[in-house]
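Sharing a structure with you now.
A single protein chain has been omitted from the complex, and every remaining protein chain is retained in its original position.
Moving on, here comes subunit A:
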Amino acid sequence: MSRPDFLLSAWPWRSVGYLLTGAVAGLFALVAVVVLAALGGALAIVLVGLPLLVVLALVGIPVAWGERRRLRLVDLDPALDLHQHQPPAARGLWAWLTARLREQVTWRELGYTVLFAGLLWPVDALVITVALLFPLSMVVTPLWMATIGEGEAKVLKQWTVTTWPTAFGVAVLGLLLMTLCAYLLGLAAGARAELTRLLIAPRDAELDAKVVELTRSRVRLVDAFEAERRRIERDLHDGAQQRLVALTMTLGLARLDAPPGPLADQLAKAHEEAGKALAELRELIHGIHPKVLADYGLEAAVLDAADRSAVPVDVDLELPGRLPQAVEAAAYFVVCEALANVGRHSGAARAEVSGGHGGGRLVLEVRDDGCGGADAAAGTGLTGLADRVSVLDGRLSLSSPPGGPTLLRVEFPCDPCRPTDRCA
């Protein structure tokens, strides 16, 4: 509005449009609310009215939808529909209804609707009337005098004008007033739009929505990463691994047939190499995605990781059942990385993995009696894992004073899967 070309731009007209449609829409909203309330209230005794009252509670949703649309007339920023960020848990009318009735937004929108129907639209109407009719009626004074006024005209129904110079003076004054009113309309529409936005499409909610969206996309990335790991594991298993087994089998049979001599020696060598390749491939596949984790869950996978550890590991883990797939995978890889570090750097004689699930949290601790001094920032292994943990709202902490002992703790908020769920 501070721009010099405000008067020539579309903005005064947009303001007029905004306030005018506001007045009309508000009138309709008032009628709808009053009719619903009256009918619902009256029929509530015979129960028929109760659904109507529910509809009344939800009337804010379409009104707010329309209001957000109208907002675009005077506000270039998109107004976000906050309902979209909490989709109902299931399909069907009932799920939709309960989801909506539980949302704070629904009630805020209802409050806005009541305010709109009761107070805002008359104000819209008043502003538009005053700001348009007063200057217009002044501008048309000479015209009025020349035609139906028969030589005289009443300005704003107050002062009688009889001479031409005065009439034109009033008209010029009307024009000046009109520019003033254009600013007034712009101000009124802007304030009105700001109020609407504050009530049903606040900007900080947009920021929240962006954070939610970012978090979701991060989770999706991790999920995609996990899915890719599983795909690679499956491809290697079904392809290369089977072929190598078949190859060692064929070589084994060939060795039985080969007469002793250089050929048999070569075959034996080939057989041995194929066997080594197979063992390496098996370890590789296991590192990508251990089958036991998918089949039997975290507890079995941790026991298995403990079996493989170079340092003897005691496992004291009590889990209620299967946990969400992403949590299981992240927790497992944390334990593996921790045990690998224990084996590589700590010089520990024993390590212990303990933990359990309680109060909606999975807690795992890996401790060792080694030399300590571990630094999570020094290596990439733990930093990468901490990122994966944080995506799941988990926390990873490391305590490792010089001289030891080292304690790594990881916790995730999660609930065990019900047996009917196939979440892992």
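Keep in mind that, in the parts below, a contact is a pair of C-beta atoms (placed from the backbone, for glycine too) under 8 Å apart; a residue touches a chain by one contact, two chains touch by 3 or more; residues count from 1.
We take it that contacts and distances are computed from a predicted model.
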Omitted chain, identified by the protein name its UniProt record gives, among "YCII-related domain-containing protein", "Response regulator transcription factor", "Carbohydrate ABC transporter membrane protein 1 (CUT1 family)" or "Multiple sugar transport system permease protein": "Response regulator transcription factor"
From A:14, A:72, A:218 or A:308, residue that would touch the chain that is not displayed: A:308
Of A:102, A:243, A:269 or A:418, the residue in touch with the unshown chain: A:243
Residue among A:181, A:274, A:327 or A:342 touching the omitted chain: A:274
Touching residue (missing chain; options A:78, A:111 or A:252): A:252
Contact footprint on subunit A, counting only the chain that is left out: 234, 237-238, 241-243, 245-246, 248-253, 255-256, 271, 274-275, 278-279, 282, 285-286, 290-292, 294-296, 300, 303-304, 306-309, 312-313
